[in-house]
Each structure stands twice: as structure tokens, then as C-alpha cells.
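Removed: one protein chain of the complex. Kept in place: all other protein chains.
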Amino acid sequence: MKKVRFGLIGGGFGALIGRIHKMAAELSGSAELVCGAFSRDPNQSKKAGVELFDIDPNRSYPDVETMCLTESTADEGRRAEVMIVATPNHSHFEIAKQCLSSGFHVVCDKPMTVSLNQTQELAELVKETGLSFGLTYNYTGYPMVRQARRMVLEGQLGEIRRVSCEYLQGWLAKDLSENKQAAWRTDPELAGPTGCFGDIGSHAENLVSYVSGLEMKEVCADLTRFVPGRKLDDDGTVLIRFSGGARGYISASQIALGRENDISLEIYGTQGSIEWKHSDANSLVFRSNDEPLKLYRSGGPGEENMSRDHGLPAGHPEGFIEAFSEIYRNFFENIRDDAQAEFPSVMDGVRGMRFLETVVASSEEGSVWKSLEGEVR
Amino acid sequence: MKKVRFGLIGGGFGALIGRIHKMAAELSGSAELVCGAFSRDPNQSKKAGVELFDIDPNRSYPDVETMCLTESTADEGRRAEVMIVATPNHSHFEIAKQCLSSGFHVVCDKPMTVSLNQTQELAELVKETGLSFGLTYNYTGYPMVRQARRMVLEGQLGEIRRVSCEYLQGWLAKDLSENKQAAWRTDPELAGPTGCFGDIGSHAENLVSYVSGLEMKEVCADLTRFVPGRKLDDDGTVLIRFSGGARGYISASQIALGRENDISLEIYGTQGSIEWKHSDANSLVFRSNDEPLKLYRSGGPGEENMSRDHGLPAGHPEGFIEAFSEIYRNFFENIRDDAQAEFPSVMDGVRGMRFLETVVASSEEGSVWKSLEGEVR
Amino acid sequence: MKKVRFGLIGGGFGALIGRIHKMAAELSGSAELVCGAFSRDPNQSKKAGVELFDIDPNRSYPDVETMCLTESTADEGRRAEVMIVATPNHSHFEIAKQCLSSGFHVVCDKPMTVSLNQTQELAELVKETGLSFGLTYNYTGYPMVRQARRMVLEGQLGEIRRVSCEYLQGWLAKDLSENKQAAWRTDPELAGPTGCFGDIGSHAENLVSYVSGLEMKEVCADLTRFVPGRKLDDDGTVLIRFSGGARGYISASQIALGRENDISLEIYGTQGSIEWKHSDANSLVFRSNDEPLKLYRSGGPGEENMSRDHGLPAGHPEGFIEAFSEIYRNFFENIRDDAQAEFPSVMDGVRGMRFLETVVASSEEGSVWKSLEGEVR
Partner (left out) sequence: MKKVRFGLIGGGFGALIGRIHKMAAELSGSAELVCGAFSRDPNQSKKAGVELFDIDPNRSYPDVETMCLTESTADEGRRAEVMIVATPNHSHFEIAKQCLSSGFHVVCDKPMTVSLNQTQELAELVKETGLSFGLTYNYTGYPMVRQARRMVLEGQLGEIRRVSCEYLQGWLAKDLSENKQAAWRTDPELAGPTGCFGDIGSHAENLVSYVSGLEMKEVCADLTRFVPGRKLDDDGTVLIRFSGGARGYISASQIALGRENDISLEIYGTQGSIEWKHSDANSLVFRSNDEPLKLYRSGGPGEENMSRDHGLPAGHPEGFIEAFSEIYRNFFENIRDDAQAEFPSVMDGVRGMRFLETVVASSEEGSVWKSLEGEVR
């Protein structure tokens, strides 16, 4: 069992997400960080490599280009195989393109890029190169989210009628432009055309699509900027009509005072319904009209995930890092074993960007209904 | 302390709501049922009076007209003073008109009527007669809903930005036309132009308005009929823009499998936020970004309701009947003592019907934005 | 359906419990308060009758003796049939004896008396007179407590191994001798030989016995007085060995700061286990090792109580008053219809007093094991 070697782009000082990627990737037990371009400032990049990540100083690169060039030509048994893109949204496209072109598999933060065109171009490139491309829609890594998907796929809910998803945070309720994490997320130059929806609404879209398996047909979005001076949406609700007749909504907010990181999903079918909340991530509620509510638990009876030999027994809570790690575990399995393990792919990225662009267009044109046109190729 | 004497219209065999009205009105300690027209079938009406309500058989009337005539001319110390209208929606207007015209105060189930015109006509009549008119928006009777309202009014939330309210039931997920309660609620002839929204969305509208104190300016509604053959909406979501800039939504469903009677409300302001759920009705969550979450409890520290000398100590849960009873307590106080106790009034009815008509119009015209035009007089 | 007429002893100004008895008894729909001796001060008694209870001023009696004499000789169709004893513990015995001797059925607050001897003497009197005697172990009135009992009786838990029950309140964490309710509960002259255990541990004992159906064999109790100057226990834990081999404990406290009125019960068998909490009284958790947790709900699927035609549908929470009312409903049914409806009886009182006496003896002798000797006749 040879460990997969990966490099990290971004995630230097002040960026929690770098540490999370490393912990999540390494916790899977099958990978190790070997190099990085952690900052656009070469000195900071080197320093981060040493101080934050304890890697060989020669492999903290001043920029992505140098890293791609050097690593792609290093010894086969030593060079990085995967590049992780953990930079602000606006740079995902160029960096991912470069990594793919240099022969690296890529894991990229969401949203995949800042436009549908960019996303589709990357999708083409992935197809051409035959490389793997994963996206960190990490909430799909929770055991109970996977259980929910299986229950839907197996028809335990019957035909789906109603889907709702909320993602509530409160940390951007005030202007936080001095905060590095807040600054780029609220800056159109770095975050792209949407703030709250790009940052967290994107997770909601993916969670809805992943668990329900439904395709969105039309949306009507009402996005708002509440904080004075803010240039991007910090709150919004989107009505959704799905192919096949189901209806629902996604509501996301970063001004929901006192809310932490509360993503939740409810799906109602003709035979049963499910509810999952991030604040109680190891539980899944199943309801029907005919039987008492059932509570499924990570590692507990009725959890059907065959591949969870790595999971903990019930009552040993699996947290954010463990869920994130699931995404990596599957991604690495795919690379190493040519396995068919599921992970959020470039197609999720295309579908996600189409959603974001349509939502922004709907809202800007007066909150009118817009079709999610075109196939997701 | 003389008890207020009331009559009941509707609420006979098979109608839970009759028993609830009686229990709630009498639990307030200040009223007693003395007469009724419990059914359109005179025999059934008489039988119900004796078997269900244990009243004087001579005061179980064959119809509303007879009751109004007889009671309004009876001895002053014995005759009914208040009439409770607990019939299907379509008949509220005529019955309430007759009761008011005969000099009775009225308590009416929601929605007030089946059209804004009818509601406004009744509102005029209330003004003219000087009688009291209450509506059973009973969720506003919970101590923690009142606490929420006070906290909003006192500015503890700051300026309100986001309001959301869900009301989920599952019992109409199948065609239940054989069930008397389901039958009238899904029949346009009896329920009026809306099903789910008239029945429970109306409560949501009132709860939002009562607690937030905000005025709705525009709505965009997407109502659906999921159950084959159903003639009225059984699910829907409404985007809302409030005067002053707040945004939000109301979502209601009667096909949400396994859901019981789950109305919940969240309000987010610039200084704090609150969350209340009917499934944990004696609690109120207050959140901010600066302090740990606070949980207020009925009868517990921080509950500021001065008039709750009748409440139970914390930890003695107050249920559905007790909340319903609060509405009656305040209504009766008003009548008896000319007090200024608050109860859902005819103005709530007008505002509620305007909401319902606008929601239906929005949805029927393709889920477009519609203004809630005109003042609520 | 003729209403049962009852009188109330105690429950005057400043005593919440009087109002609760009246509401609970009348909410059952089958009874009405007709007379009372509400205070040992004749003027206060009369005043309470008028101001608190709105009864005929001639039927507010100056003392129990007068009431018993007058009412027992009044017209058959008018006189009280049941007397409710809601006075401090020390007076239960004499009052109940007088009521029974005068031919009244009795409903008495718990604990039944202040000694096992008194309790047994009353039990004899009940047997002799053939009158009904009920005790307000009101927590057994919750639908989900009854559901729990049924599930145990039907063997759904298998053979019982472990039983635990906690009852936590915080209101007596400080010396509250100026508070009337606190004063008598902490005064050995009025409360009897135990404070916390007599007041709330008694409910715990009854809940354990009612739901588990097990007989206690031996106990080892450690009772404590934490508040300086307090003369009776305000906290304690009792280890219990049941006949048949089950083990467990009851823990009760009135100094558990911030706790409201939190009685909870857990029972573990060889096939399943149940958990019930007063703070979520309309739910009942059923667990096993082989299936996801099931949540039963008042009025929901799987609730098997055949007699609950009076209950509310799921999602309409039934509170403290409703549960209390169940006790009365069954008691009144028994009297009126000679029905076999179950209510906490004099045998529960004897068993309860035996428990309390044994617990006090165990604790006073150094927290040693004591048998619960003798049969409960």
C-alpha cells in the first residue's frame, strides 16, 4: 500500500483550509504531503512549508509553474502525483489547467471556477488527459449523507416530491474586511460573481443533487446584500423546480447571527422522508406516516455502507475532518487502484457552476424564473 | 368574576376542533359553553349537545339563525355573549355576519373567510357594531412566541434582516377523501381558493407578522398539488420581501411524510436572532455572534411576560390546549373588563386574507412577484 | 353523561396546586368543582372560593369537618361525590380518613401520608368502605409513559435488567423559607420525615414501579441536606435491587441548579430498552442493538392506547395539565361507570410509603442496605 504523494497550492499562513486539506488527506491513511506552493510570496511559501507543514524545504516552491515543472520531471517514485488547489476561487481555473497540463491529478476547492465557460473548458481537459479531478464537496463525505443517498436510490422514499436545503452561517453579519478569510470571499475580483451562494450555496446545491439524484430544471432566486458596502450577496433563497415534478428550495445565509455552519437537508417522497443536519452529523432521521421515526446512526444498525471498514463504531463521533477525509480516501483509491469509488467530480463542478450562474442571472433580472439550460457534459 | 357564556357553531361529531375550542375556552377559567349549533343536521346538533358537550338540550339549536334569535333575546344574565365559529372556511362569512348582526362577540377559526372582500366587509361590520372579533391564530398563545415578540419589539434582535417560517404536516400525503377532516380541507367549495396555504400557511403568515412586526411588501409563490386528483395546493413555498428591506420565506406542506404539526420560525437581526419550534414549544433559542446561545423557557428566568400569573412554573410543559386557551383568556378579559389584552383580531384576518389571495394569484400567474397592495384597514 | 361533583381541600391563595387540580379534573370533561375548604382560615377559605374558583359562596366551608357533614347530607343530585386532598403531607391522613368515613371518594396528593402505618390504616378503610381512592402520581398520565408500560408488559423489552430514574429540580438550591411552597416542603412538621424524596422521589418510585412492573427488594440510600439550616433531605441517590435480579437506582435533587422539573426514566431489557424524559414528554425512545432507534410520539404511529379517543393528534403537544387530567379521567370513569380504568390507587400509596420509610431508614443508619419488608396489601 504505497502512499499517494500530493502537493498543496495555497493554504499558507492564516488559511485554515490548508491544514484541513493536509489532515483530511493524510487521515485517509493513504497519502502524504510532499510539496507545495503555499503563498504567492515565495518567502512566505517557503516559510509555511517548513513551519506549518514540515516538508522538505526544497519542495516549497515560489509558484505553481515552478512546482509543476519541477515535480513533473522528478523521479517517478518520489514526485507528487496529485495537486490540491486551495486558493481563492478566481485562480482555480488557471492553476487547475496548469496542473492538469503538467500531468497531475487535481483536487480543487469549490466552486470549481468563477464561470461556466471556465468549468467546461477544464472538463474538456480532464476528458482529454484522462486524469482524475475531484472537488471538495466535503459534506457528501459524512456516513449519514451517504446513507441518505443510498436510501433514496433504493427507493425507500418512493417518488420524491419536496426537497429543501438550508445553509446558515452568521460570521459575515458584519463587515469583516480586515479578516483575510472574509476579505476574499466578499471581493468579486477573487470570489467571482457570487458571495454567499458561491461559498456555501454551492455546497447546498451539491448536497441536494448528490442525495436526491434529481436534476434541477428551473430556479427563481432572490439574493441580497445586507451588510452595508458589501459587493456580493450574503443571503438568499432559491425556489427550485426539478425534472419529474419535485419542488423545493435552497436558502443560504452568512448573516444568520449566531449560526455556525448549519447545513441541513430534508427530502420528502411518497413513501418516506429523510432529514440530515450538520449539527448532528452522525444521525439521519427517516420518517413515514405509518411507523415511528427511525434514527440511523454512523456505525449503527441499518447503516449499509459496505466500504466502511475504516469507519468507527457507533457512538464514536466522526467530525468534519473525517468527512473531508472520505472524499480523499475515495479519490486516492481511484488513482491507486483504478477503483470506481465515488467522489465529487468535474461533472459536479459543471453542474454546480451552471446552478450558480443561473441563480445570479435570475436574481439580477428581478428574481425571475430561469431554466438551467443545456446538458451537463 | 362572572364567567363569559359562549355558544359553539360547528364542532359536532367527528370534529376534534369543537372539543378543543371548548377545552381551551373553559381552561381559561373564565368561560362556559352554554349553547350551540353543532351540525347542519338538527338531530345531530341536539345529540352532540347532549353527548359531547353536556349542555341544556334546549340550547342545542337546529341552525345558527335560530340560535342567534333565541339567545339574543334571552335573559341578560343567562344568554350567550360570544359565538365561536368552528365550521369549514366557506361558511365563516355568513355565520360571522349573522352573529355580529345579532349582537354577539365572535371568535372565528382561520382563515377568516374565503375572500378578501368578505373579510373586509366583516371588518367594517365589527367597526360599526363595536363588538369584539377574535381569530384562533392559536400558535401566538404559546408563552415563548410571546417572549419572541417582546424581544423583537424591545430591539434585542436589532434591525431584522431575515425571516423564515416552515409549517410541515404529512397527513395529507395520500388522498384521504373518505376522512371528513381531509375532505373539506381539499374541496374548493368548502375550503376556498387554497388548501395547504389556507389551512396552515395562514398560521405561518400570522406567526411571522405577529413576532416580527414587519409588513410584507411583495411575494413570489410556487404552490403545488402533489396528490393525484387533488384540487387545491398541498405544498408550497413563498419568497417574501418586507417593507424596510428584510427578506425571507414561508414554506408549508401537508405532504411532508412523517411530519406531525411542525411549525417553526427563525428571525435574524443585526444584533441577535431567535428560533422557535412547535415541537419544543416551551423553549426559545436566542443567538448572537458574541455570546453563547441562550435558551429561554416558559416560566423560566428571563421570561418577561408580566401577565403570566396564570402560567405554570418552568418544567411543567404547556401544550396545545394551554396555548389555545391564552387566546381565549385575552379575548374574554377584553370583553369582561374592557381590558387591552392582545388577541388576534379582525385586522389580522384582513392581512391574512390579503396574503392568501396574493399568494394564490402569484402562483397562478406563473409564480411571479406580486405586491400586497392596499392598506390593511 | 352526568358530571362528577367534587370538593377541594387546600389549594387556596398562593397554592398553585389547587388551580392545577381544578383544571385537570375539569379538563377531563366529566367533573366540576362544587365546594371546598381552601384554607384553615375560614375567611380565606370563603374568599378563595369566590375569587379563585367562582363557586357558590355557601359551599366554601371553614373546615373539612363542616364540609364533610354538610355535603354528605345534601341532596343526592347536588352534593359532592369526591374530595380532593391538596394540603401539606402531614394532614393527608386525618383529612382522608374523615372524607372516607363521611362516604366520599378521595383523590389525594402524594406522598399519601407521612408514615406507613397511617397509609395502611387508610388502605384498610378504603377496603372497608368500598370507596375509590386515587393518588396524583400524575406523570403516569402522559401517553408515552403509558405506552412505555404497555411495551414492557407486552415483553418488547424482554427480561428487564437495569432501571434508572432521575428527578432533578433546582428551585430549592437556596434557603427559601419565606416562600410558602418551599416552607412546608422543608419543614418536618408538615412534610413528614423526608423532603426531596417525599416530594419528588415519591414520583420517581411510582414511575419506576408503574412502568417496569418490578418489585423492589432492597435499597441503599444516601440522602443529603445541602442547604445550610435545612432540616430535611434536598438531594439523594438510592441503589435498588429488584426481585428477579434487575438493578438500578433512583436519584432525586432539589438543589440541581437550573433544572426545572426533569424527571426521566430508562429501562434496559434483554430485547430492547426505553427512555422517557419529562422535558420531551410526548416522545418515547425505543432502542435495541439490531435496529435503528425508534421514536414513538403521542398520537403517532405505533401508539397503542385504545382508550385515547380523547387524545390530540400527533404534533399537538399534551402538557402537564393534560397528563394530570388523565388521572382524573380514569378515576371519574371508575366512579361513574364502575369501569376498570387504571389510576394510581391506595396500593401505590402503601408501596410508596414503604419505599420512603425504608429509604430514610437506610440513609439514617449509614446508608446500609435495607429490605422492603412485608407485603403490600
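Letters A, B and C mark the chains in the order given here, with residues in each chain numbered from 1 onward.
Please note the rule applied: a residue touches a chain if its C-beta (ideal position, glycine included) is under 8 Å from a C-beta of that chain, and two chains touch if they have at least 3 such contacts.
Since the model is a prediction, treat every value here as computed from it, not as a measurement.
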{"item": "Contact set of the excluded chain (shown chains only)", "value": "A, B, C"}
{"item": "Which residue of C:R161, C:K217, C:K277 or C:H310 touches the chain not shown here", "value": "C:R161"}
{"item": "Chain not shown: contacting residue from C:C220, C:A314, C:I327 or C:V360", "value": "C:C220"}
{"item": "Among B:F104, B:Y296 or B:W369, the residue in touch with the chain that has been omitted", "value": "B:Y296"}
{"item": "Touching the absent chain when the full complex is considered, from A:L125, A:A314 or A:A361", "value": "A:A314"}
{"item": "Residue among B:Y61, B:F286, B:F320 or B:F355 that touches the chain left out of view", "value": "B:F286"}
{"item": "Interface residues of chain A (partner: the chain not displayed)", "value": "1, 3, 16, 19-20, 23, 26-27, 29, 51, 54, 169, 171, 259-262, 278-281, 297, 299-300, 310, 312-322"}
{"item": "Contact footprint on chain B, counting only the chain that is left out", "value": "286, 288-297, 300-302"}
{"item": "Contacts of chain C with the absent chain, listed as residue ranges", "value": "161-162, 164, 170-171, 173-174, 220, 222, 224, 226, 235-237, 239, 241, 245, 247-249, 251, 253, 255-259, 266, 268-273, 286-289, 293, 366-369"}
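One rule holds in what follows: only the chains that are shown with their structure count from here on.
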{"item": "Magnitude of the superposing rotation for chain B and chain C (Cα, nearest 5°)", "value": "180"}
{"item": "Inter-chain centre distance, chain A versus chain C - centres from mean C-alpha coordinates, in Å", "value": "55"}
{"item": "Chain C: positions in contact with at least two other chains", "value": "297, 300"}
